[in-house]
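Here the complex is missing one protein chain, while the rest keep their positions.
So, chain A:
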Amino acid sequence: MSTSVPGRLEEDLPGSGAGTSRRVPRPAAGRKRRGGGRRNPRMRGPIRTLTALLVLTIALFAGVGAAHLWGTPKGSLTPQLGLDLAGGRQVVLAPRTEAGQSVSPEQLDQAIDIIRRRVDSTGTSEAEVSRLGSNVSVAIPGNPTPAQLEALSRSSQMVFRPVLVATPVLPAGSDPLTPRELPLPSEQLKEQVEQLSPPTTVESDGSGDSGSSGSGDDAQQTDENRGGERLPTSSQDQAATTATTDDASQTTEAPAPPATNPSDLTQITSEIQQQFMEADCAANATEIADAAAAAPADQPLVVCSSEGDEKYILGPVELSGSNLEDATAGIQQLSQGVVSGIWEVVLTFDDEGSKAFAATTSRLMGYQPGAAQNRFAMVLDGEVISAPTVNNVISNGIATISGNFTPETAQTLADQLKFGALPLSFEVQTSEQISPTLGGEQLRWGLIAGLIGMVLVFAFMLVQYHALGLVAIGSLLVAALLTYGAVTLLGWATNFRLTMAGVTGLIVAIGVTADSFIVYFERVRDEVRAGRPLRYAVDTGWDRARRTIIISDVVNLIAAAVLYALSESGVKAFAFTLGLTTVLDLVIVIMFTHPLVSILANTSFFGEGRKWSGMEPERLGAKRSTYLGRGQFREPDVVAPGRRRHTREELEGGVV
């Protein structure tokens, strides 16, 4: 039939005017355009997009390489494996406050910090301490001992104990203590002190004199001197020092009766004495800390400082960390509001704490400045984090610790004190030993299964879409490449570890990613079926497919984000991979598949719908083209059954 209504029909054609000139039967124009690919305006956009993707990919892998070469810690070239694949022990600890309630987010952060310090102190490298909902997850590679595990879950609370005996541990040739922990009469120091301060001279002499006296003396001497406190002069006479020849000397003060005075040296039994002698803060720091953390509150104990440079015998607990309201680091203010430039840590106690602290300080003030018993120690996790001397009776509940702090050390101490204020216990929720062979096995089979699955998917795509299936395969491969790069880089940057659940997420992602191509290809096919030439079918098909792909991926992203934010452990890892692959799916479809198909649609093989291109109009039930030029359409051969005449779509080549 010859319809001669060209004006209206031309409007219905895609890209009306220019369309005719680009048609295949005009070899000259077509070849020219195809030859100068870059100058073809239809090609420019896709090529630019593909270049952008190439740049993105190169940047991603450059990032991986850079992290590997110069990163600290050094990045790996393979994804970081989770514990279930690499082997090790996974412990989930639920922090509980003493009253049994669960903890607030800030407290949880502190709990994580406590656990992290414990893990670090056991010397396990690469242990991962992370937050797991309201729990703390500890992943320790290898095969930790039961003792190490026990140490992780013991309860944590800071206490204030009076110092009975303190001795610096002197590594060969090093200077003694930091000034904030007031110098103890070690052999060298004693001489200095002797020269500098008259009040301590006697004491130092005493210690010097009794340098060789036996350790059994102290009990005897303290018994004699009971009640002599608060009078430095009198106590000086009675000061007795027990000293071991190499590393220990101590000053003893006359204490109050044992029942009332926690500073009483009679509490030191020979057992503790023995323990103290043998304690080696450099070698057995962990065992000492463990033992100290487990020690009962009303008994004296032997501990080391957290730096390992001093060891102590401490009296019973006088004040618990829960009485501490706050600890802040700041710059010391002098009387007229002048800033001294000296950093200090300010402790604020609650009412009960203030009273107890006032009592303690007033008693400790009774001891001579510089004496060990003048000091009180803050013990956290079986280690003394600070043991300052008492200069004043502190009755208002606000104490300051000053010394030669740097801003960092002051802040650290303040933080430690604050953590300590929190009486936390840890309940083991799960403790799982994962064999690396099992994990490796699972990973290997998982990867093999994934690979077989991939190959089957490739085969299916080829059968379904012929040459266009190659585009889908290429897209999947690029997606796999980008996923590998992203997972590796994230492993370095955010310590993201690939777990079994994550691997499964990735394998499932094959399906979702391939679906985007299927939706796209099917839409293009629909357009071809409607009679459009392939190169226009690609554009219109893309417009429609894009909406579908974006909305469905957005919903997947919502799922991933919600699961990531609200769930824990395995679910979280899964959600992360789901989100990652969804984003990559969008990137691949928009930046790789569509541009590539657009470029291919301009080649003669695809554009003309040759055999095996996957877009042959005949196979899709459409005519090659129904437009014959000059406003004429070729009529489709058969009128569909049940119709009186051809539909407009059939006649004019589809709906625009």
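We take it that a residue touches a chain if its C-beta (ideal position, glycine included) is under 8 Å from a C-beta of that chain, and two chains touch if they have at least 3 such contacts; residues count from 1.
By definition in this document, contacts and distances are computed from a predicted model.
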Check: Any idea which of "Sarcosine oxidase subunit beta", "Protein-export membrane protein SecF", "Menaquinol:cytochrome c reductase cytochrome b subunit" or "Succinate dehydrogenase subunit C" UniProt assigns to the chain that's been left out?
Finding: "Protein-export membrane protein SecF"
Check: Which of these, A:G308, A:G330, A:G446 or A:G474, touches the one chain of the complex that we don't see?
Finding: A:G446
Notebook entry, point to check: Which is it among A:I272, A:A358, A:A559 or A:V587 that touches the chain not included here?
Noted result: A:A559
Check: In the full complex, which of A:Q275, A:T504 or A:T603 touches the chain missing from this view?
Finding: A:T504
Next item on the list: For chain A, enumerate the residues touching the unshown chain of the complex.
Entry: 1-3, 5, 84, 92, 94, 133, 135, 143, 146, 149-150, 427-438, 441-442, 445-446, 448-450, 452-454, 456-457, 460-461, 463-464, 500-501, 504-505, 507-508, 510-512, 514-515, 518-519, 522, 525-526, 529, 544, 547-548, 551-552, 554-556, 558-560, 562-563, 565-571, 574, 578, 619-621, 628, 632, 634-635, 637, 639-641, 644-645, 655-656
